[in-house]
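The complex appears here without one of its protein chains, the remainder shown in place.
Chain IDs A and B follow the sequence of writing; residue 1 opens each chain.
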Amino acid sequence: MSQFLQQLVNGLSIGSVYALMAVGYSLVYSIMNFSNFAHGGVIMLGAYFGFFSLTSLKLPFAAAFLIASVGTALLAVLIERVAYKPLRDRRAPFLYFIISAMGASILLENIVIATIGPTFRTYPEIFAREPISLGTLSIGRLDLIMFFVSAFCLAGLILFIEKTRIGKAIQAAAYNMKACALMGVNTDRVVLIVFALGGFLAGVAGVFFGMKYTVYPQIGNITTKSFIAAVFGGLGSLPGAVIGSVLLGIIETLVAGYLSSQFRDLIAFVILIGVLIFRPTGIMGKSTEDKA
Amino acid sequence: MSANVLEVKGLTKRFGGLAAVNDVSFDVREGGISGLIGPNGAGKTTIFNLITGVYKVTAGEVSFQGRRIENVEPYKIADLGVTRTFQNIRLFKNLSVFDNVLTACHLSAKYSIPEAILRLPRFRREEKVLAEKATFLLEIMGLQDRRDIQANNLPYGLQRRLEIVRALALDPKLLLLDEPAAGMNPDETEQLMRLISEIRERFKLSVLLIEHHMDLVMGICEHIVVLNFGQKLSEGSADAVSSDPKVMEAYLGSSGGNKC
Partner (left out) sequence: MDWTYIQGILMLAGINLIAVLGLCLLTGFTGLFSFGHAGFMAIGAYIGALMTVPPATTAGNIGGFGLPFVVGIVAGGAAAGLVSWLLGRITLNLKGDYFCIATLGFGEAIRLILNNVKTFGGARGWPGVPQYSTVWAVLVVDIVAVLFLANLVRSRHGRNMIAVREEELAAQIAGIDVFKYKMIALIVSAVYAGVAGVLFGHYMTFIQPKMFSMTKSTELTIIVIFGGLGSISGSVLGALVLTALPELLRAFDIWRLVFYGAAVILIMISRPKGLMGGMELSPAGLRKVAAARRARLAFKTEALREDAAEGLRAEEAAPGGKA
């Protein structure tokens, strides 16, 4: 039982980081209806921004965090301007967006390989390694901080979307972009803000991910799992992305703990295919009938 | 009185809680031209989508030549002999005019994939027949001199005409036309009216059309069904329908009669 609780806690911690990444996929999907595969690259660069702020610039932790997340927010906006805006202006089919996103993802990953190099880099130790004991449970300090910061960021995001004017505009755009434009909402700005928000959280997630594991150019491929979490929860739904991520995190740690750590990566893809077969719209997504 | 080619009974379609089509029944006579009219949002196109299998039917029956076709897959319904055009034209945009029609002729050939890959005699024979059929259709519909133009480079009116030619390539017995005269001037509309009558004679088929141009509907439809808010309001000949007080009210009351 205590082992189970321990796994649950670990799963929750990694699930909350997945959630930070997954909301980025879902936000973009909700208003633009395509899977922004470049998001993984943005997260990866977030990890590098944080890493170099800490090591080369010797900045304090909080400053490194800020630099990473502001940097990725700007990067996400830049990608939108270069790779998607021309397609939006042309009303290109969604497949063009996906391909452009794939191109951006390959570009980011390989620019890093070509300039910084393919080696694994380890974050300096910021939080003491010895875990905090709570009865029979032992919780890593980093895990604890990851969980609380992620929860804080996600709560902030949801408040922003629910309470502010621009948040309402995002909701409206998610419902119907065209009608929104007709009602006088500056949809171009809404798109930019959505990318900036997703990018900001990607930076936070990237730094945590780098601290928990290591930093290397292919982190972007691992973030595919957070994308799967977004699909699991229902692409385009923010609560869905969070629930899907937490569930995926827990399932992964349970599988790794009870079956074999080798199945840890596989289980995500098994879930993905299962979801697509039985409920492509995910946990929170609603099914719709195409209008001819 | 001839038999009915299409019989619709108690047709209902709900989207969530909203009934887009509610308990609508009507028949289309064999060899006739029937019209489906009504204000915007009355459920006309939804009925087309239900007949052609694009939407699943919530309740009710659709019979084509005595055979139930509700919830049958669209391509099978097309194979049986029901085809349509779309309100917002849906051509194979990047293909030439000729290829649009040639593609739709596919049901007239039976050769298999291995026969195609190995270029066996049946492939050559049937391909020739298909090409001849497509050429013939383009000729009688007056599109032969535009056969090599890419479909989306055609002027609007001809795109609508090409969509009809593509439908005819399937040898339909029932042709559904969704606002064929949309965006046309009176001259073009009159031309279209003649064309529809000609098609009916030449291809021995029945026509059901949705239209807002009252001249066209009143001019060629032998039987008219009027819809409002998803329900049937009235039915009958042009004269009977246009003098029905309920129809007058629906049209004059809601849209000020400017559709006439």
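Following the convention adopted for this analysis, a contact is a pair of C-beta atoms (placed from the backbone, for glycine too) under 8 Å apart; a residue touches a chain by one contact, two chains touch by 3 or more.
Bear in mind the structure is a predicted one, so any value in this text is a computation, not a measurement.
Trainee: Which of B:24, B:104, B:174 or B:224 touches the chain that is not shown?
Mentor: B:104
Trainee: Looking at A:104, A:153 or A:256, which residue reaches the missing chain?
Mentor: A:104
Trainee: Residue by residue, what part of chain B touches the chain that was omitted?
Mentor: Looking at chain B, the ones touching the missing chain are residues 52, 54, 73-75, 78-79, 83-84, 86, 90-96, 99, 102-107, 109, 111, 113, 116-119, 123, 126-127, 130, 145-150, 153, 166-167, 169-170.
Trainee: Spell out the interface residues on chain A facing the chain that's missing from view.
Mentor: Chain A touches the chain not shown through residues 33-35, 82-83, 86-87, 92, 94-96, 98-100, 102-111, 113-114, 221, 224, 227-228, 231, 262-263, 265-266, 269-270, 272-273, 276-277, 280, 290, 292.
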